[in-house]
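Okay, handing you the structure first.
A single protein chain has been removed from this complex, and every other one stays in its place.
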Amino acid sequence: MIDLAAASDALLAGRAADGDANAFGALVRRHGPYLRAFATRLTGSAADADDVVQEGLIAAWDQLDTLGEPGKVRAWLATIVSRKATDRIRSRKPSSELDEERAEDSERGPEQRAIATSQLDALSDVLSALPDAQRQCWVLKEVGGYSYEEIAERLGVTPVVVRGRLARARATVIAEMEAWR
Amino acid sequence: MDGIGGTTYTLDDLSDYLDSGRLPVNAEIEADAECQAVLASLERVGSLSRELVARDADENPTLDESWFGSLFATIALEVKAGKDIPLSSSDPHTSLSITEGAIRELVRAAGDSVDGVLVGSVRLSESVVDISISVLLGIPVTGAAEAVRQAVYSDLFKHTELAIDSVNVTVDDVHVIATEGGTA
Partner (left out) sequence: MSDLATIVEEAVRAVPGVTSLFSVGPASLVAVSGTDPVRIAVSVGVDRSMQAPATAAEIAAVIRSIAPAGADISVRISRVAS
């Protein structure tokens, strides 16, 4: 068996589109961890992330001929996964009040948060503590790079609502990152 | 709502400005120290967010094998067969065929079998085969392409009844780690 791990994204995508499941598997191994990390930050749940990444990859396998630029595989996969993630978010029990409250439990406890040893740790804490609705908009905007309209469409709200959530998130993040310094 | 610094621009306005690549240039924003500081902060938290997800991925580089296995099992159920290409049969009540997917797979395997070659995409028309390949850095490209051509002709002759006019091999990629049997 040849070593597909040496192959470029473009080559693997070409083979996968032709039906080579092993080439698709190589893409999954290469990009899976990033997709899972992205989905975890977006959905706020590692278990949900595992599901939506798998659903996204299964959908991607069927849509490989829609991959425009073979060199942009990761971004293309992330877009498909982000849709599965927002679909799942929308199907959760409506709890709009909770969405706007700050999360009490995050991965790192209060003591750890107080002594975040790096900017990334500090940001991780700040993002984890954001209300779900704000964090989702944040991740889609700052990590996903989607427009307000795209985010609004995926979350089933208006762009005005997205702007509002992002505005609040931005104010919180900037203030808390400054305070950490 | 008060603006930032000496301006009437809000955090939202500065975000939009940043999103638009700071174009067209807004002289007032660019001249205001506090606006500049806020823009710098916005840029920083954005790039830190992307860095954070990348770090999350680096810290969790392995995929659960059973998760991977169930993904693979689902995908493998859907065979990308493509068209049925007829094979000749002496009996009118017997129909023999080989799928396009099978032909593409055997063309891929023929190309992969050449040292230092990784096949990319395979395109089949009635009498023409177009293949793109990646060649291991250091291996003479012309020789590799010719070896692929021969291997593909040979396998298509053996396994199909297609009358192939040409096998076009395009080298459009290079890789740097040896494939099995490679010489690097």
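Note that the chains take the letters A and B in the order they are written out, and that residue 1 is the start of every chain.
The criterion applied here is as follows: a residue touches a chain if its C-beta (ideal position, glycine included) is under 8 Å from a C-beta of that chain, and two chains touch if they have at least 3 such contacts.
Keep in mind it's a predicted model, so treat the numbers as computed, not measured.
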Touching partners, among the displayed chains, of the absent chain: B
Per the touch definition above, residue among B:8, B:70 or B:95 touching the missing chain: B:95
Residue of B:40, B:87, B:128 or B:177 touching the missing chain in the full complex: B:87
Interface with the undisplayed chain - residues on chain B: 79, 81, 84, 87-89, 91, 93-99, 101-103, 105-106, 109, 155, 158-161
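In the analysis below, only the chains that are shown with their structure count from here on.
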Complex interface listing, chain B residues touching chain A: 11-12, 15, 38, 41-42, 44-46, 48-58, 60-64, 67-68, 70-72, 74-76, 78-80, 82, 101, 104-105, 108, 112, 118-122, 132, 134, 173, 175-180
Residues on chain A engaged by chain B in the complex (per definition of touch): 1-8, 10-11, 14-15, 17-21, 24-25, 28-29, 32-34, 36-38, 40-41, 50, 54, 57-58, 61-62, 119-120, 123-124, 127, 138-139, 142-143, 163, 166-167, 170-171, 173-174, 177-178
